[in-house]
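With one protein chain removed, the remaining protein chains of the complex are shown where they sit.
Right, subunit A next:
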Amino acid sequence: MYSPADMLEIPFADWVDDFVRGFLVPTFRPVFRAMQEPVDFLMQNLDAFLNAVPWLIFAAVLGLIAWRTAGRGMAIFTVLALAFIDMIGLWSETMTTLSMIITAVVFCIVLGVPLGIAAARSDKFLSILRPILDIMQTIPSFVYLVPIVMLFGVGTVPGVIATIIFALPPIIRLTNLGIRNVRGDLIEAAKAFGSTPRQILWEVQLPLALRTIMAGLNQTLMLALSMVVIAALIGAGGLGLTVNTGLGRLAVGTATAGGVGIVLLAIILDRITQGLGEAKKRTDESKSVKGTVSRLLKPIFGGSRSTEPAE
């Protein structure tokens, strides 16, 4: 039987080895080091902070956030779920996972929202970005780990970086979509009053795109959750490690406990971010950033933040 390999064998793997080991890593090592630093900084501090916060205070704060954004039922669920996690002995791992997720999502917002804005403003930029996002979303999560290990080594921080890259596309896409879907006549009105592009962005586009951007944030968060577990394969800690260890030792109980912890965390985070994105029945507060933030702060400051007095 004829096979193309009879005619020509391509040493593809060797080429990649040579390229990465011989050129990319030695040449750009300082660059990759530098890229790790902010991630490392945020991750370490968050991890230390979350592990230091007593259970009671953490549960109270997260319960409060859940209550304001997703309702009373969700608040009760949150507190019970956190209690359960603590009881099955996975509190520290959960906090590590949470700090990884928060770090990843923060960087996804910092990178993704500006990229989404740029894509919304320029069709050219979008046409370059779109195939890259398509590729990013079609690559299986496992495959991400190979170049990450090559470039960044192993450990929790490379795990977070893999998570950032994996979870980035939805927030870019939905930021772009949200801004592009803002009604044309509103943009025209903003222009007609002499707004600069920056004023149009802050006054009209971002506030009106906020719901869509929040949906993107929710998607990004969910992707980050799934990736953070897989990142355990390259040495990241947290609940993923628990699952991974359990799998490796065929310890069904340990793996299940880790899995349950992840699911509970996922439900809590999903509901809270969905609650943030949804426009509540609008009373005196708008669905703007200000409204969302003040809705969160209200119970803390006892609702003292009154707007202008009514007549």
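Everything below uses one rule, namely that a contact is a pair of C-beta atoms (placed from the backbone, for glycine too) under 8 Å apart; a residue touches a chain by one contact, two chains touch by 3 or more; residues count from 1.
Throughout what follows, contacts and distances are computed from a predicted model.
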Complex member absent from the view - protein name from UniProt, among "Imidazole glycerol phosphate synthase subunit HisF", "Quaternary amine transport ATP-binding protein", "Electron transfer flavoprotein subunit alpha/FixB family protein" or "Putative indolepyruvate oxidoreductase subunit B": "Quaternary amine transport ATP-binding protein"
Hidden partner chain, touching residue among A:S141, A:S195 or A:T256: A:S195
Of A:D86, A:E203 or A:D270, the one touching the omitted chain in the full complex: A:E203
Residues from subunit A at the interface with the omitted partner, ascending: 183, 185-186, 188-196, 199, 203-204, 207-208, 282, 284, 286-288, 307-308, 310-311
